[in-house]
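With one protein chain held back, the other chains of the complex are shown just where they sit.
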Amino acid sequence: MSARSRVIVLVIALALGPLILPEFHITLLNYIGLYALVTLGLVLLTGVGGLTSFGQAAFVGVGAYTTAYLTTAEGLPGFVAWVGVSPWLTLPAAVLLTVVVAAMLGLITLRLSGHYLPLGTIAWGMSLYFLFGNLSFLGGHTGLTGIPSLNLFGMDLKDGRHFYYLIWVLVLGALWLSQNLLDSREGRAIRALKGGTVMAEAMGVDTARSKMVVFLVAAGYAALSGWLYAHLQRFVNPTPFGLHIGIEYLFMAVVGGAGNVWGALVGAGLITVLKQWLQDLLPRIFGASGNFEIIFFGLLMIFVLHRARDGLWPVVRRLFPAQAAAAGVVAAAPLPIREKPVAGTVLLDVRDAVKKFGGLTANNQMSLSVKAGEILALIGPNGAGKSTLFNLVTGVEPLTSGEVHFLGGRVDGKASREIARLGMSRTFQHVRLLATMSVLENVAIGAHLRGRQGVFAAAFHLERAEEERLLAEAARQVELVGLTEHLMDPVGSLALGQQRTVEIARALAADPSLLLLDEPAAGLRYLEKAALADLLRKLRDNGLGILLVEHDMDFVMGLADSVVVMEFGEKIAEGLPEEVQGNPDVIEAYLGGVD
Amino acid sequence: MDLQIALLLGQDGIVNGAIYALLALALVLVFAVTRIIFIPQGEFVAFGALTLASFQVGRVPGTLWLLVGLGVLVAVVEIGIATRNGTLRRLVSALTWNVAYPAVAAIIILLGEPGTWPLVVQVAAALALVVPLGPMVYRLVYQPLQSASVLVLLIVSVAVHLALVGLGLLFFGAEGSRTTPFSDARLDVGGVVVTGQALWVVGASAVLIVVLYVFFERSLWGKALRATAINRTGARLMGISTTQAGKLSFALAAAIGAASGILIAPITTVYYDTGFMIGLKGFVGAIVGGLASYPVAAGGAVLVGLLESYSSFWASAFKEVIVFTVIIPVLVWRSLTTRHVEEEE
Partner (left out) sequence: MKLKPVAAGLIAAFAVSFAYADINVGVTVSATGPAASLGIPEKNTFALMPTTIAGQKINYIILDDASDTTSAVKNIRKFVTEDKVDVVVGSTITPNSLAMIDVAAEAETPMISMAASSRIVDTSNPKVKWVFKTPQNDVQMSSAIVESMLANKVQTVGFIGFADAYGEGWYNEFSKIAEARNLKIVASERYNRGDTSVTGQVLKIMAARPDAVLVAGAGTPAALPQKTLKERGYSGLYYQTHGVANKDFIRVCGADCEGTLLPAGPVLVAAQLPDSNPIKKVAMDYTNKYEATYGKGTTSTFGAHAADAVNLLAHAIPVALKTAKPGTKEFRAALRDAIEGLKDVTNAHGIVNMSPTDHLGFDQRSRVMVKIESGAWKLQ
């Protein structure tokens, strides 16, 4: 069965559910739907984007309280009172308010790095929770009653079976939008966050924006769930929006499988059903005397994570393997290409670059220049400062002093992604690819700046024409580096040497004028090196400038037009390969350490 | 607010902060060595305090049965592995620690009358029951997951926390307990009354911190733990077993947790679920310290204690709102001033 037909079966099963299932199953499915919405947001945020949040329950609360307050409060001023007339008007209000709150919190907390971020989410999650309890117009700790039920086409959605359809239409809609979003240029930018911001920024991704996008999407889903919750429950108080519940949502995401949108459904379903099941079963075994549910629940979760640490969705998928979707890249019109400088134009000009880390001088008075149609090799022993220079040139690290010019303009002080936009593209010494994504998708991240379509177009798949062109371009680059047979394989399954080659394809997908390669030949076999050298020569002949950091002398000497040698952060020699090879300082630097 | 109130609040904040600091140290230690954000840290606080309280009212604490049960489980796992790999020799030590030790503890406690023991012996017995739970939990839950991601380890910690809180409710009931103070002394320092127990908390915390410092700086085991914290692979290559380091760090964390619980039980009521909030505040302190630096983590924890104390005076209903909102700018400041090196996945 193909993936698509399974989804159809699922939709039919869900549609028929209320007709055959007993009432309480519907109740549970309703809650599963509500939880799945929040968890879906967390899958995007945590599983895909790598941003751990404990605070989603608080966003559910903002959504729920917004509609609860607007639909029950009396004597509201006229300019807001009209919103409270119908829950359908409070829906946009709830989502909007939550997204605004999230945007403010995101502005502060998304800048937090590492473990500061999850703690930041705990902090505002707790604050919002206690705020709900302390604001008397929100009913304080006791809560707000009398929230109206929803009404759709004159039908009162008091009955769980009716509400069920509303919930699941929204859940499936959210799943569809999320899947669409992930499978797009914007989605790849979000997924790239997990590979580290340095890589994403080097590919031109505005990581701050991508983080905010996924954060707001997750908050929006949480608000939607909160709105539904308020009208299903018709009562709100702070307890369902506390830290414990926030942790539980994260739990659902991880146990279900945080790497895939379907994991949200599996996680929400499993945990809800399991708790109910334990509550029914355990008193029969142990009698009514103890409270064993929570203990068994904890133990079962430990067991599940021991057996399936990526969550249950991958297990489910292994049990019922889907036929691979027709691996296909549709032929599409090529993307417009950048106007390249004529051969011989100076592309990169580094002037007296100095970089100090505390007392350590990593680069001292380094100068070099690369011209279009030239391969410049930067060599030197380990720790000579080559990678630091790369980072200075590409805007990852600020210079202590000195200047970097690219295509005639100063770029030192500019952000990586702005430099990337000007036409400089790079690879990394330690491969920075997303192991679970296919070769094609990894390479397509490189073409990020060549697309324009935004989040909404992606969510509704209105950008398919552009997407096809981006993927076709990525496929073309994969073909160029000779990895077409692995086009749809996950990058993690490739040998390290091949992964380096994927990095080159990704850099080329940006259509750069200058290519910076950090040890591209490491880990390659003899024939692969020869092929790589051929490729680089061909690129050079097409007018590309290449700056190459490499250890392999044979590879460099046969390839480079000129060579710069570094040692202890300084340039010790420069010239044609043959000249440099004979330079006694270079021989000393390279061989001195050996004997 | 006059000076005397300010001083009293400061004292209160420091006493609480001292406990948060201890927990912060334990959390930093566990995280640095194992990458586990050890949410169940707080449960050891409750277990330590409530085990001691059980002794004092002459009851057999449920933690004894937990010790026996976990010990048997570990033994079963170890025997299974040993028979599969044919490494029966190493089994002796595992069985000693996980079967013989709990059995002896059970005999002593069941036959003796813990209620009549002197306080020092009761404290020692409580520690003897609770501390081995740490390495046992590590062995059963975390050791098989050594290579898992931080997120998975975190979620597993949540699961462990849930199970332990459930057990705590089962063992000790929903109501809280207090224990006899170590000291009934009341000192008058410049018009401010300082209780002997408060001095005990601060003093013992300070001593524990110094002991830990010496342990890490001077002892072989301490250095091994530090090496593991700095570079796991490197430490393994140098013959320091990640598993041993993990177990040791869990034993230390359990000891610090139980000791904290025993210290605060005379000045506050401890409940089966007290640990989570205390642990969370310790965690805040630890993060403010960047999960790496012990002195800064301790400082962060004392800061949390002070913040809490003063805000509970000014606006008690909004205490948590204030504490957790004020933490955010501190986090931003820490985040911006700490050079964050991207972890290689």
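To keep things simple, chains are lettered A and B as they appear, and every chain counts its residues starting from 1.
Convention: contacts are C-beta pairs under 8 Å (C-beta built on N, C-alpha and C of every residue); 3 or more make two chains touch, one makes a residue touch a chain.
Remember, predicted model here, so these are calculated numbers, not experimental data.
Among the chains on display, the ones the left-out chain touches in the entire complex are A, B. Set against the missing chain, the residues A:R6, A:R410 or A:K538 yield one that touches it, A:R6.
For the chain left out of this panel, the touching residue among A:R111, A:K158, A:K356 or A:H405 is A:K158. Per the touch definition above, the residue from A:E293, A:E441 or A:E567 contacting the chain not shown is A:E293. Interface with the hidden chain, as seen from chain B, comprises residues 5, 8-9, 12, 15-16, 19, 166, 169, 173-178, 193, 195, 264, 267-269, 271, 273-274, 276-278, 308-314, 316-317, 319-320. The chain not displayed touches chain A at residues 6, 9-10, 13, 21-25, 27-28, 31-32, 130, 133-134, 140-143, 145-146, 158, 160, 229, 233-235, 237, 239-240, 262, 265-266, 269-270, 273-274, 276-277, 279-281, 283-284, 288-289, 291, 293-294, 312-313, 316, 320.
Going forward, only the chains that are shown with their structure count from here on.
One simple way to say how far apart two chains are is to compare their mean CA positions; for chain A and chain B this gives 35 Å.
Of all the residues in chain A, the ones that touch chain B in their complex are 46, 52, 108-109, 111-116, 119-120, 122-124, 126-127, 130-131, 134, 194-198, 243, 247, 250-251, 254-255, 258, 290-295, 297-299, 301-302, 305-306, 309, 430, 435. Chain B makes touch with chain A in their complex at residues 37, 141, 144-145, 148-149, 151-152, 154-156, 158-167, 169-170, 280, 283-284, 287, 291, 317-318, 320-321, 324-325, 327-328, 331-332, 334-336, 338, 340, 342, 344-345.
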